[in-house]
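The complex appears here without one of its protein chains, the remainder shown in place.
Think of it as A, B and C in the order they're written, each chain with its own count starting at 1.
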Amino acid sequence: MDRQRDVRPIFAAEDPVRTSPESGDAVPILEMRNIGKSFDATQALDDVSLALYPGEIHALLGENGAGKSTLIKIITGVHQPDRGEIVFAGQVVAIHNAAEAQRLGIAAIYQEPLLFPDLNVAENIFINHQDRGQVVGWGRMFREAEALLAELGVALDVRRLARGLTLAAQQTVEIAKATSLKVRVLILDEPTASLSAHEVEQLFKLVLGLRSQGVAVLFVSHRIEEVFQIADKVTVFRDGRRISTRPRSETSSQRSITEMVGRETGLLQPRPPVPQGELLLSVRGLSRAGVFEDVNFDLHRGEVLGFGGLIGAGRTDVGLALFGIEPATAGTIILNGKRAAINSPREGMRLGIAYASEDRRQLGLSLPMSISANISLPVLVRYLNRVGLVRTSLEKATAETFRKRLAIRTPSVDLAVAKLSGGNQQKVMLSKWLNTRPSVMILDEPTRGIDVGAKAEVHNMICELAAEGVGIILISSDLPEVLAMSDRVLVMREGRQTAILNRNEANQESVMRAAMGQTSDRPAEGAST
Amino acid sequence: MNWLQRRVRPEQIRELSLLLLIILAVTIFGSLIPYYYTSRTFDRIAESVTIIGIVGIGQTLVVLTRNIDLSVGSIVGFTAYFIGALIAGNNGINPLAAILLAIAMGAVMGAINGVLVAWARVPSIIVTLGTLAIYRGMLVDLSGARTVTSDSLPGWLLNLARVNLLTIGMVRIGALFTIALSMVVIFQIGTTYLRAGRCIYAIGSNPDAALLIGLPFRRLVFLVFVISGALSGLAGFVMLARFGNITVEAGRGLELEVVAAVVVGGVNIFGGSGSVVGATLGAVMLGILEQSLLRLQISEFWRDALLGLLILLAVASDAVILQRLRTLWGRAELKVAPGMPPPVPETEKGVTNP
Amino acid sequence: MIALGRLKSWEGLLLAILVVVVAMNVMRSPYYLGIDNVVNLFQLSIEKIIVALTMTMIIVSGEIDLSVASIMGLAAVLLGCLFKAGIPMPAAILIALLSGLAAGLFNGFWVAQAGLPSLAVTLAGLIGYRGLARVFIQDHSIGGFPVWFNTIGQQRTVGPLTISIMIFFILFVIVAVTLHGSGLGRLVYAIGNNTQAARYAGVRVKLIKLCLFGASGLVAALAGILYGARLGSVRGDIATGFELDIITMVLLGGVSIFGGSGNIIGVGLSILVILNLRNGMGLANITGDTQTSVVGALLILSVLVPNLMHTLKTKWKERKT
Partner (left out) sequence: MSKYLLVTAALAIGMASGGLAGDVTPGKGVDMVLLPKFLGIKVFDQAHQGALEAEKELENPKPLKYLGPTPENSVAGQIEIVTNATTQGVGAIMISNNSGDQIVPAAKAAQAKGIKVVTWDSPIPSAEGEDVFVAQVDFTEIGKVMADMALSIMGANGGKFAILSASPDAANQNAWIAAMKEALKDPKYAKLQLVDIVYGDDQQEKSYNQANALVDKHPDIKLIMAPTSVGIVAAAKAMQDGGLGDKVKISGLGLPSEMLAYTKSGIAPEFALWSFTDLGYLAYYTAYALATGAIKAEEGATFKAGRMGEYKITKDPTRAKGLRILMGPFTVYNKDNIEAAAAK
């Protein structure tokens, strides 16, 4: 898939931008008033009010975890708001599930479409139509499906199974499904993430067509240049709060970026720089077919290399390749001067690499098992006696040392990890990987979804580790954290390495610009050497 | 080629290949076995297809929803016995009433499975393994282990097996075979033209999406188990007509043959694809194997050994297709295990990440 | 590993049921607790309880093995055929054991390496291996085994116990130590709890699953051979339908069908409950099929009850917050 595409404005700048009618007279089709939502400790949405007007494309910008997807899930009835109300066409409504949302005329298209692989295209479009009676009229359904697709200007065989469709074709089917249900509010969540330039153009034609039919479109995307290409109004979210809503003409991509990232970076003192140790790891031309390409960087002992970029940029995939869970298909990895082929987590661990996953509940920990069992799991052989039995006393002793070292608040190390708070669970996972005594430690979103206190302790631990000479790769979407902790920041975008910024060059704007496609002038490091 | 590709859906390719396999088998066995192409052979095959075919329809619907129904063997035995006892009790009973009663009795037993799987969320492998034993035990208890003998049954029932509706060349279409054929036609139409039928495919194809867009997930799972029970009841009646004598052993082990026929017939073990006609072709394949091996003087148990292998290959090819699907769609994990409860979609458990 | 909270509630329940059942049986026949009858108790279902031990490890790892009964039949039939063909008994036993191991590893390959669902693979095994067994022996039965072989299954050699019961106790200790004490046991629990997390932690999931299915096949073959020893002859339909009893013994013991939880003490207690129940029903002249239906009901209850308790608990917690 050709991922590299030049930015060609579809519309000439002077094209009269349809400014939304003054909010005074037009009635918003969908209005969120003071919506609040929190998941256990973290506050996902804090007093958010937003209005969508018919015939208007409203873009939503924000970093990862800014609350965009939570808002969408509330609109489509997947979640219920803790506070606030939703007003649809003037009446207060409660949306409990997707079916109710659909009845109101609200449809959502996610990055991964929700189609049925074993049903054909026409059926996927009309699967949820209650009004079509118990008997399926295939002839009529095929004709209507073809008509719908023609109206959207798409040529697609309605008889073939959804199983073989490309992502772009699937999105068109989803849009056709929405229009067949007389959609009034269409939500597009990161629709263009893996589309080619031509496919994006196709999609924008469809969306503009819908806008002219009076549909209110909520467009969520990280591709800032696309947003400023199509949106009538732009809203910026940060930390669950709505920062600003401005017509596109009164704002610019630069201003939005600053609004998105404008958090005070004061509270995180930057890590004191540590004298750079000798070269630990150097990676050249690392790639994995269809996932990421040509990643080049060096890592020295005691150095923290931050991985900046947006979700789906491929940072986690680089981590998985280095650790051997999803091995790289090309490129070289040189560790302590020796070439290494890492094809399984065992080989990764034997070479002294550790990867702490971003999803601690699903991939990082075995929740029902005790703290000490989790910590000893990767290197269990170290705790076995000659006969193969587990020396639980030794295991508990190790767990105790980590309990003190990382201040894990737990009555005993035999407690099941499931019973711990998010922060403590994260510490247990980190202890698990520290226990393998790695020389290269890959941390993937180490502070996501944990309280501020635990976050600070994790940061201290990172500083200690670096001081001890461990090379650390910090994958994080928390920009201030990356900037504060990293000696250098490697930025990725859609599977490509767009920049390596050392400490003085790296700031919120430069990283964000690199992450969103305005490639910085300096070529990626290492490519030349 | 494109025309063919457009017309034919993947699982139809599986059914076509099965049809070719059947024709191949018939020609090979025909050459090896004397007197093979006689009406007796087709009668034999038709007879064994009748019962497995009818029950296979219900099993197809169950497997489509990523579940399995092992209790069909006992339901067939139970209905065969008690309808037989009932008819023996009052020979004057109207034939249609007897058939409907058999279907109703089977449906009730299917409903019990349905409630346990759909609402109590007990995996269907556990529920139906349990009810397989419970219904068999009830049959032995309530019948006091007696036998329904053909002498106590009325004439219309006994020679139902011999009634020929029509004879094309050497193929004799008996009454019982017609019942089976009509069921296949009815349910093939039902699963292609009725909305409920299509929804059954949908919830098997992508349970998360089905729940998210509000398809009646639990009611449909309950429905397929009721249908599976009802059809097993009908098969019980057919068995009664065919054998005349029904002991408490009737239908024992039938469930394994039915599951084999359905899986070999192209119904995807991961749910969502496969058809009633495919399952019937699977039943025909089973019948051919059984009869031909018998005639080749080699033990008919080679059929079971071969079936084990055929099931494995069918499941493996299902997995390969699914693997390609997974990589194509980039979906991390299409976690699925037939018999295990339909995966509780994230949305229902309340997704926590902001 | 044994979540103590759970231990008290489930195992306590089993203990109570056991006491009630034994009390009822003693009332019905004064000889019940006599040493003869206790040995009979174990003797009549020795094959099932041996295989229930390895089935426990399979289910804790999140998989299931429906083909054990057919492997028992296959191994017993092979033993008979080889013996009839004049092969000395010890060699025949060895070959029969290896055949079980091979069948188990074959299952393991398809489940671990090819990633197929264990339910489908072992269902194919249930049909296929039974077919193979009956092909080898047709409809006949083979008997006349050497006396020393029959004594393994029949004579009381070790004090009041037969050798097969001794084998069961030895296996019980081995599985208990492996599951709860050894590193392998810890990894089996990890795989059962969360296979992906285990893989991310560098656990060799494929290898361990392969070994588990291999062990399950081997022990099933051993049980088949002991069955032949007990009866003194083998037939093609030996051990048909045993998988229901075996799986019930494991699930009634508190092992979750979804893997990752449960312990050997629970399984031990549930074995005693089912043995006494079956023996009690036998004394009360309840037919074989009715006994099996009681076991079928136990199977469903052992998953239904925890399910209901779980949903009630979550509903109660929701109402509380």
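Note that in this section a residue touches a chain if its C-beta (ideal position, glycine included) is under 8 Å from a C-beta of that chain, and two chains touch if they have at least 3 such contacts.
Since this is a predicted model, take the numbers as computed values, not measurements.
Judged over the whole assembly, touch between the missing chain and the shown ones holds for B, C.
Per the touch definition above, the residue from C:182, C:195, C:279 or C:302 contacting the chain not shown is C:279. Among B:17, B:91 or B:149, only B:149 touches the chain left out of the display.
Chain C meets the missing chain through residues 29, 31-32, 34, 36-37, 40, 43-44, 139-141, 143, 154, 231-233, 235, 237, 240-241, 279, 282-283, 285, 287-289. Against the chain not displayed here, chain B makes contact via residues 35, 40-41, 43-44, 140, 145-147, 149-151, 161-162, 242-250, 252, 291, 294-295, 297, 300.
Here is the rule we go by: only the chains that are shown with their structure count from here on.
Using the mean of the Cα atoms as each chain's centre, the chain most removed from chain B is A.
If you tally contacting C-beta pairs for each pair of chains, B-C comes out on top. Averaged C-alpha coordinates put the centre of chain B at 29 Å from the centre of chain C.
Rounded to whole angstrom, the centroid-to-centroid distance between chain A and chain C, based on C-alpha atoms, equals 46 Å.
Rounded to whole angstrom units, the spacing between the C-alpha centres of chain A and chain B is 45.
Chain A has no residue in contact with two or more other chains. Listed for chain B are no residues, as none touches two or more other chains. Residues of chain A that touch chain C in their complex: 325, 344-346, 348-349, 355, 357, 362-370, 373, 377-378, 380-381, 383-384, 387-390, 416, 432.
If you check the complex, the residues on chain A that touch chain B are 39-40, 42, 44, 65, 67, 69-70, 73, 78-79, 97-100, 102, 112, 114-120, 123, 127-128, 132-136, 138, 157, 159-161, 163-164, 167, 194, 240, 449. Chain C contributes residues 64, 110, 114-121, 123-135, 138, 196, 236, 240, 243-244, 247, 251, 257-258, 287, 289-297, 299-300, 303-304, 307-308 to its touches with chain B in the complex.
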